[in-house]
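Note that one protein chain is taken out, while the other chains of the complex remain in position.
Now for chain A:
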Amino acid sequence: MIGSVELNLRETELCLGLPGGDTAALVTGNKRGFSETVDLKLNLNNEPESKEGSTTHHEVVTSVSKEKSSCPKDPAKPPAKAQVVGWPPVRSYRKNVMGSCQKSSGGTEATAAFVKVSMDGAPYLRKVDLKMYKSYDELSSALANMFSSFTMGKNGGEEGMIDFMNERKLKDLVNSWDYVPSYEDKDGDWMLVGDVPWPMFVDTCKRLRLMKGSDAIGLAPGAMEKCKSRA
(Lines give C-alpha, C1' and ligand atoms only; values in the text may rest on other atoms or scores of the structure.)
Protein backbone atom coordinates (compact mmCIF):
# COMPACT_ATOMS: atom_id res chain seq x y z
CA MET A 1 0.00 0.00 0.00
CA ILE A 2 1.38 3.33 -0.86
CA GLY A 3 0.31 6.79 -0.21
CA SER A 4 1.45 9.95 -1.78
CA VAL A 5 5.09 10.47 -2.49
CA GLU A 6 6.48 13.96 -2.47
CA LEU A 7 8.54 15.58 -5.17
CA ASN A 8 11.78 15.09 -3.32
CA LEU A 9 11.52 11.33 -3.44
CA ARG A 10 11.50 11.25 -7.19
CA GLU A 11 15.26 11.11 -7.33
CA THR A 12 15.30 7.97 -5.27
CA GLU A 13 12.53 6.21 -7.14
CA LEU A 14 13.43 3.29 -9.25
CA CYS A 15 10.73 2.50 -11.63
CA LEU A 16 10.14 -0.13 -14.15
CA GLY A 17 7.66 1.12 -16.60
CA LEU A 18 7.03 1.78 -20.21
CA PRO A 19 9.87 3.68 -21.77
CA GLY A 20 9.08 7.34 -21.78
CA GLY A 21 6.49 6.24 -19.33
CA ASP A 22 4.99 9.49 -18.32
CA THR A 23 1.90 7.92 -16.95
CA ALA A 24 0.07 11.18 -16.83
CA ALA A 25 -0.61 10.73 -20.48
CA LEU A 26 -2.41 7.49 -19.95
CA VAL A 27 -4.92 8.99 -17.66
CA THR A 28 -5.79 12.04 -19.64
CA GLY A 29 -4.99 11.13 -23.23
CA ASN A 30 -6.48 8.08 -24.76
CA LYS A 31 -9.89 7.79 -23.21
CA ARG A 32 -13.12 8.01 -25.06
CA GLY A 33 -15.85 10.00 -23.38
CA PHE A 34 -17.86 8.08 -20.87
CA SER A 35 -16.68 4.72 -21.94
CA GLU A 36 -13.37 4.99 -20.22
CA THR A 37 -12.07 1.69 -19.20
CA VAL A 38 -10.18 1.35 -16.04
CA ASP A 39 -6.53 1.54 -16.77
CA LEU A 40 -4.30 0.62 -13.95
CA LYS A 41 -0.60 0.82 -14.20
CA LEU A 42 1.73 -0.12 -11.48
CA ASN A 43 5.34 0.88 -11.49
CA LEU A 44 6.97 -1.30 -8.98
CA ASN A 45 10.13 -0.37 -7.21
CA ASN A 46 12.80 -2.90 -7.99
CA GLU A 47 14.88 -2.05 -4.95
CA PRO A 48 16.38 -5.22 -3.46
CA GLU A 49 14.99 -6.22 -0.11
CA SER A 50 17.80 -4.97 2.03
CA LYS A 51 15.77 -4.58 5.16
CA GLU A 52 16.08 -7.98 6.73
CA GLY A 53 13.65 -9.52 4.38
CA SER A 54 10.77 -7.30 5.18
CA THR A 55 8.86 -5.96 2.27
CA THR A 56 8.53 -2.28 2.70
CA HIS A 57 5.21 -1.14 1.44
CA HIS A 58 6.12 2.43 1.09
CA GLU A 59 8.68 1.70 -1.54
CA VAL A 60 6.08 0.65 -4.01
CA VAL A 61 5.35 3.65 -6.09
CA THR A 62 2.26 4.10 -8.09
CA SER A 63 1.76 6.06 -11.18
CA VAL A 64 -0.49 8.43 -9.36
CA SER A 65 2.24 10.13 -7.44
CA LYS A 66 4.18 10.95 -10.55
CA GLU A 67 1.10 12.34 -12.14
CA LYS A 68 0.50 14.39 -9.10
CA SER A 69 3.92 15.93 -9.04
CA SER A 70 3.74 16.87 -12.67
CA CYS A 71 0.39 18.61 -12.40
CA PRO A 72 0.30 22.21 -11.31
CA LYS A 73 -1.29 22.72 -7.97
CA ASP A 74 -4.84 23.71 -8.51
CA PRO A 75 -6.70 24.16 -5.26
CA ALA A 76 -10.11 23.86 -6.82
CA LYS A 77 -9.49 20.51 -8.47
CA PRO A 78 -6.61 18.50 -7.08
CA PRO A 79 -5.41 15.67 -9.32
CA ALA A 80 -6.93 12.24 -8.89
CA LYS A 81 -5.70 10.62 -5.73
CA ALA A 82 -6.61 7.44 -4.04
CA GLN A 83 -8.80 7.94 -1.02
CA VAL A 84 -8.90 5.52 1.82
CA VAL A 85 -11.74 4.83 4.22
CA GLY A 86 -11.44 6.87 7.36
CA TRP A 87 -8.30 8.74 6.37
CA PRO A 88 -7.42 11.45 7.20
CA PRO A 89 -8.94 10.72 10.61
CA VAL A 90 -11.55 13.41 10.69
CA ARG A 91 -14.74 12.34 12.37
CA SER A 92 -17.63 11.83 9.98
CA TYR A 93 -19.67 14.22 12.07
CA ARG A 94 -17.19 16.97 11.34
CA LYS A 95 -16.81 15.94 7.70
CA ASN A 96 -20.54 16.13 7.19
CA VAL A 97 -20.76 19.54 8.77
CA MET A 98 -17.84 20.87 6.74
CA GLY A 99 -19.29 19.28 3.64
CA SER A 100 -22.41 21.35 3.94
CA CYS A 101 -20.29 24.45 4.41
CA GLN A 102 -17.94 23.91 1.52
CA LYS A 103 -19.04 25.71 -1.56
CA SER A 104 -16.37 24.48 -3.94
CA SER A 105 -16.46 20.74 -3.70
CA GLY A 106 -19.55 18.68 -3.95
CA GLY A 107 -19.48 18.11 -0.23
CA THR A 108 -19.52 14.73 1.36
CA GLU A 109 -22.61 12.64 1.42
CA ALA A 110 -23.63 11.00 4.59
CA THR A 111 -24.13 7.59 3.03
CA ALA A 112 -21.33 5.55 1.59
CA ALA A 113 -21.31 2.95 -1.14
CA PHE A 114 -19.02 0.22 0.05
CA VAL A 115 -18.26 -2.61 -2.30
CA LYS A 116 -15.95 -5.54 -1.89
CA VAL A 117 -13.03 -5.73 -4.25
CA SER A 118 -11.34 -9.00 -4.93
CA MET A 119 -8.36 -9.66 -7.11
CA ASP A 120 -7.86 -13.15 -8.42
CA GLY A 121 -5.03 -14.72 -6.57
CA ALA A 122 -4.82 -12.14 -3.82
CA PRO A 123 -5.06 -13.53 -0.30
CA TYR A 124 -7.84 -11.27 0.82
CA LEU A 125 -10.50 -8.81 -0.18
CA ARG A 126 -10.54 -5.12 0.29
CA LYS A 127 -13.40 -2.73 0.44
CA VAL A 128 -13.83 0.62 -1.21
CA ASP A 129 -16.36 3.35 -0.86
CA LEU A 130 -17.31 4.21 -4.42
CA LYS A 131 -18.67 7.56 -3.33
CA MET A 132 -15.17 8.67 -2.45
CA TYR A 133 -14.26 8.82 -6.10
CA LYS A 134 -15.49 10.94 -8.91
CA SER A 135 -14.28 8.96 -11.89
CA TYR A 136 -12.92 5.68 -13.10
CA ASP A 137 -9.44 7.18 -12.94
CA GLU A 138 -9.70 7.86 -9.26
CA LEU A 139 -11.01 4.39 -8.63
CA SER A 140 -8.25 2.81 -10.64
CA SER A 141 -5.65 4.71 -8.66
CA ALA A 142 -7.18 3.53 -5.45
CA LEU A 143 -7.24 -0.07 -6.58
CA ALA A 144 -3.67 0.18 -7.76
CA ASN A 145 -2.72 1.37 -4.30
CA MET A 146 -4.54 -1.38 -2.60
CA PHE A 147 -3.35 -4.28 -4.58
CA SER A 148 0.16 -3.18 -5.36
CA SER A 149 1.41 -5.04 -2.32
CA PHE A 150 0.10 -8.31 -3.64
CA THR A 151 1.61 -7.93 -7.03
CA MET A 152 4.92 -7.03 -5.46
CA GLY A 153 4.77 -10.14 -3.38
CA LYS A 154 3.74 -12.25 -6.30
CA ASN A 155 6.43 -11.13 -8.63
CA GLY A 156 9.19 -10.62 -6.15
CA GLY A 157 9.85 -7.39 -7.91
CA GLU A 158 10.94 -9.12 -11.03
CA GLU A 159 8.04 -8.50 -13.30
CA GLY A 160 7.89 -4.93 -12.23
CA MET A 161 4.73 -4.07 -13.98
CA ILE A 162 1.19 -5.16 -13.95
CA ASP A 163 -0.66 -4.00 -16.93
CA PHE A 164 -4.31 -3.71 -16.14
CA MET A 165 -6.72 -3.87 -18.92
CA ASN A 166 -7.19 -1.02 -21.16
CA GLU A 167 -9.51 -1.09 -24.04
CA ARG A 168 -6.94 -2.33 -26.49
CA LYS A 169 -6.06 -5.39 -24.49
CA LEU A 170 -9.58 -6.54 -23.93
CA LYS A 171 -9.18 -8.70 -26.98
CA ASP A 172 -5.58 -9.58 -26.40
CA LEU A 173 -5.44 -12.16 -23.65
CA VAL A 174 -1.99 -13.49 -24.27
CA ASN A 175 -0.28 -11.86 -21.34
CA SER A 176 -1.48 -13.84 -18.32
CA TRP A 177 -0.77 -11.00 -15.95
CA ASP A 178 -3.55 -8.93 -17.42
CA TYR A 179 -6.36 -8.27 -15.06
CA VAL A 180 -9.80 -7.38 -16.23
CA PRO A 181 -11.78 -5.24 -13.88
CA SER A 182 -15.30 -6.52 -13.70
CA TYR A 183 -18.22 -5.78 -11.44
CA GLU A 184 -21.40 -7.39 -10.32
CA ASP A 185 -24.38 -5.19 -10.87
CA LYS A 186 -27.73 -4.99 -9.15
CA ASP A 187 -29.09 -7.85 -11.19
CA GLY A 188 -26.26 -10.14 -10.27
CA ASP A 189 -24.68 -10.03 -13.70
CA TRP A 190 -20.97 -9.64 -14.15
CA MET A 191 -20.09 -6.76 -16.42
CA LEU A 192 -16.92 -5.14 -17.60
CA VAL A 193 -15.96 -1.99 -15.81
CA GLY A 194 -15.94 1.19 -17.79
CA ASP A 195 -18.84 1.03 -20.16
CA VAL A 196 -21.35 3.12 -18.30
CA PRO A 197 -21.12 6.68 -17.03
CA TRP A 198 -19.47 6.90 -13.67
CA PRO A 199 -22.54 7.92 -11.62
CA MET A 200 -24.49 5.04 -13.06
CA PHE A 201 -21.67 2.72 -12.21
CA VAL A 202 -21.62 3.86 -8.59
CA ASP A 203 -25.31 3.20 -8.43
CA THR A 204 -25.32 -0.28 -9.89
CA CYS A 205 -22.04 -1.73 -8.79
CA LYS A 206 -22.39 -4.17 -5.94
CA ARG A 207 -19.02 -5.83 -6.02
CA LEU A 208 -15.76 -5.55 -7.91
CA ARG A 209 -13.52 -8.28 -9.14
CA LEU A 210 -10.20 -8.00 -10.88
CA MET A 211 -10.25 -11.12 -12.94
CA LYS A 212 -7.38 -12.86 -14.60
CA GLY A 213 -7.56 -12.02 -18.24
CA SER A 214 -8.13 -15.60 -19.28
CA ASP A 215 -11.30 -15.77 -17.25
CA ALA A 216 -12.75 -12.69 -18.75
CA ILE A 217 -13.73 -14.13 -22.06
CA GLY A 218 -17.42 -13.93 -22.47
CA LEU A 219 -18.02 -11.08 -20.11
CA ALA A 220 -20.62 -8.79 -21.48
CA PRO A 221 -19.23 -5.51 -22.66
CA GLY A 222 -22.71 -4.45 -23.53
CA ALA A 223 -23.57 -2.95 -20.20
CA MET A 224 -24.74 0.19 -21.88
CA GLU A 225 -27.26 -1.69 -23.93
CA LYS A 226 -28.50 -3.48 -20.90
CA CYS A 227 -28.97 -0.26 -19.00
CA LYS A 228 -30.75 1.32 -21.89
CA SER A 229 -33.14 -1.55 -22.21
CA ARG A 230 -33.91 -1.29 -18.53
CA ALA A 231 -34.52 2.42 -18.51
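By definition in this document, a contact is a pair of C-beta atoms (placed from the backbone, for glycine too) under 8 Å apart; a residue touches a chain by one contact, two chains touch by 3 or more; residues count from 1.
Basically, contacts and distances are computed from a predicted model.
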Among "Exosome complex exonuclease RRP46 homolog", "F-box domain-containing protein", "Phospholipid-transporting ATPase" or "6-phosphofructo-2-kinase domain-containing protein", UniProt-listed name of the chain not shown: "F-box domain-containing protein"
List every residue of chain A that touches the chain not included in the displayed model. 1-6, 8-9, 12, 51-52, 54-58, 68, 73, 75, 78-79, 81-95, 97-98, 101-102, 105, 112, 114, 116, 118, 123-125, 127, 129
